[in-house]
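Only one protein chain is missing; all other protein chains are in place.
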């Protein structure tokens, strides 16, 4: 069956599988000290146009928990949108590390610099703030959980607010490739890296089998980070698996091509949705499209195509998500178009 | 200066100091195994009109963290009002124990059975709930952080909802004495104990030097609870200090007399506020009264009387709290009355 | 350079790379719910000759931390040899989860049933044991960190002791394949599974790119285990990566062939060590061989061959480790033989 269920339904981009195969017999040292990890780090810095410290982790929840828990002081929590992945969909991984997620209101998954500024101002002005969790980091996702983006202006303001309070800004880039290559995006990778203090370049959802490249942009990698990663069960013995994948993704701009291709497919998918007169739940400029379906229509469509349940809109309608990726084909879109036509 | 700053501005009720002095030279075993702890537990059960397991802890945040973290499974969080003490004013003590506080909307500090029911229903219906923190306990405070109460009907509905989902209900009774003795209260201590699964009888804020009596009402004290208490640094060596205080508080209904007296003082204080035409921020039926003061008036009043800052209402007005306790005197009220008269 | 540095210097066994490539374009659901995970679990149960619950994790430290922290009660610790991997070489991952490692004396990496029995007896007899960490699980590794094995008799006695005290036995099988296929081993996989309560089948060190198959043998998988795994950042989005690897490893006994082959190579390596008159630090019957080298000899040998530093024996001698795996070749051994000949 044709699937738009997520952007991680397929294995790895074929170039990655090819490189894993080619390098398979090489004897390499473990724990990220192999030459492929080194090369990948170098290429990522080149793509950033700046010096940075890079560390490869396996998955997104892990990356969020490791970054947040190693950068926060014990009395600090992380500020995030009420809908942020760290707040809602990580089974309490941040709290498991002992830290509170401090929720801000959001709009289509985005927080605003104004809300952030007001929150920080009020916190430090409150006479009782020593009895409360200190805000020690701001977490945003780019794109957000709703596929939306921060503009350069918005990100600049959020960044300025964070730094005014000496609080690091962390960008969850689990789907960074789709955000950067969106036609609505006005931020370069370099600018994004400059504006934040730490972010990660998502591999799992952008063509890798697994892997996230954590980037510390201000010479601020926590001391003995490898030990803290190991302590959290997140250090991969065959670090090559991550190094080779990211080395491939950052060779000949593969990471960006994957992003562009998925965006192109998403645009075509959007066209099909519009053509069939369906309603969008949100205007997403990236590879995730949120569509409102009448319940019986949704059930019928599931006979031909898979997608993911997002939320109930009302008793008769459901919001579903269609995601594209490097593995989405024109043929897949055609099947969707025809299936919608039959409804 | 006359102080209405909190209900813990004085030492202990004189009867407690007297008993501590009288028993001071007795040789007693440690860690809560002395006869005063036993006697206090027995008297508390008599006051409850039921069998229960009782354990004495030192303070409120400690009691909340110990109860919540020992009763939850690791994948569970505690549901609480957005304004709940465990959510806002405990410096992240619950998250420090690895558990998320799952916030519900509130009204004057109270959650509703409807909101709770909807939340629990939606959670378990959500296809992705295995990626989310499970609700494993419901926390409410009685009185709430705003001095308000749940009616018998409200508490019964919340209790029913919890038990429908097999989730224990925990009542933070840091100020229980004032809630029970409020003229608006229609719950007996017995009923409250029956409706919840665990609660604590606050001592620190109701006449003791320190101490909270944790009550497990369903033979549900966590296994090896003493060890877990010790592990959290919360086991008092001279457990007699807690035992003697609660033994005194539950002799001749002292705990309830303290509650009644403070309520009576609060009612008189209310009358003074009304007499001087001031606005209440909330209609509290217990010993905490929240009053809106014009800023310059507030500053002037501070010359004669202390109270506590609650929150800013608008640029020109502030919400302040006046609290009464066993140590509030008619003379204190007179000073307040006169000071307000001079404004 | 020829490397005997570890058993994870190469990529994956070629059959695994082949299957990853063949299945790469298939659309599969995430988080371990794909048919390859199902098939792998079924094949593992067949190899065990019993029903069991199987869950795939990424790495060894992660597996240890997840298993121990989800199976222990909060007031419990895990009993392990003083040299156990969880005690020494996991950067405090067990303590990070809040649990103490309770160390027992060891001999060549093994604990004895007698020491265990004495420890447990003394613990529960101690009047003050409620002020101490309760032993809640026993951890052993098979093979141990020194390459040694427990005999069937030894494991049976340890198992009996554990169950006498109602404490689960956990076997860390990071190198299980080499233990089972050792010529000194008298335990079947079925017997091992029966004697313990949980164990894992190591993939990372036995031919996979990554992955450990956790096996609960007594219908004792912790409730909502997937959520706890996610909470610890250990849930892989593309679970297929683990499923396909274990499905391949348990097809046509590949896992066992890899074990046998490495043991055969280790035996040949042993012969070379003996031929050159070198001393063994320990008599290991598995794929890790510990050899004492005079320091200047060690430095010279490093010009031709890599191996790993184990520990200093005395100012002039060092213990080094040679490891074999599926990727060790006869040619590698020849290079070692010649290099030793030149010393």
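When the chains are written out, they are named A, B and C in that same order, and each has its own residue count from 1.
Heads up, the rule we're going with is that a residue touches a chain if its C-beta (ideal position, glycine included) is under 8 Å from a C-beta of that chain, and two chains touch if they have at least 3 such contacts.
Every value quoted in this text rests on a predicted model; they were computed, and no experiment measured them.
**Q** Check the whole complex and report which displayed chains the hidden chain contacts.
**A** For the complete complex, the undisplayed chain touches A, B, C.
**Q** Touching the left-out chain: which of B:32, B:60 or B:77?
**A** Final answer for the missing-chain contact: B:60.
**Q** Pick from A:11, A:59, A:84 or A:98: which residue touches the chain that isn't shown?
**A** The one listed residue touching the chain not shown is A:98.
**Q** May I ask you to list the residues on chain B that touch the chain which is not drawn?
**A** Looking at chain B, the ones touching the missing chain are residues 1-3, 5-6, 8-12, 14, 17, 20-21, 23-30, 58-66, 90-93, 96, 204-205, 209-210, 227-228, 230-238, 240-241, 306, 327.
**Q** To test your reading of the contact rule: which positions on chain C touch the chain that is missing from view?
**A** So the residues of chain C touching the unseen chain are 74-75, 77, 88-92, 95-96, 98-101, 103, 127-128, 130-133, 309.
**Q** Name, in rising order, the residues on chain A that touch the hidden chain in the full complex.
**A** The list for chain A reads 69-70, 73-75, 98, 130-134, 223-224, 226-228, 230-231.
In this section, only the chains that are shown with their structure count from here on.
**Q** Most central chain by CA mean?
**A** Smallest offset from the overall C-alpha mean is found for A.
**Q** Taking the mean of the C-alpha atoms as each chain's centre, how many Å separate chain B from chain C?
**A** Result: the chain centres lie 50 Å from each other.
**Q** When the C-alpha atoms of chain A and chain B are each averaged to a single point, how far apart are the two points in Å?
**A** Taking the average C-alpha coordinate of chain A and of chain B, the gap between them is 42 Å.
**Q** Measuring from the mean C-alpha position of chain A to the mean C-alpha position of chain C, what distance in angstrom results?
**A** Centres of chain A and chain C (C-alpha means) sit 33 Å apart.
**Q** Counting only residues that touch at least 2 other chains, which ones in chain C make the list?
**A** Only 227-228, 230-231 qualify.
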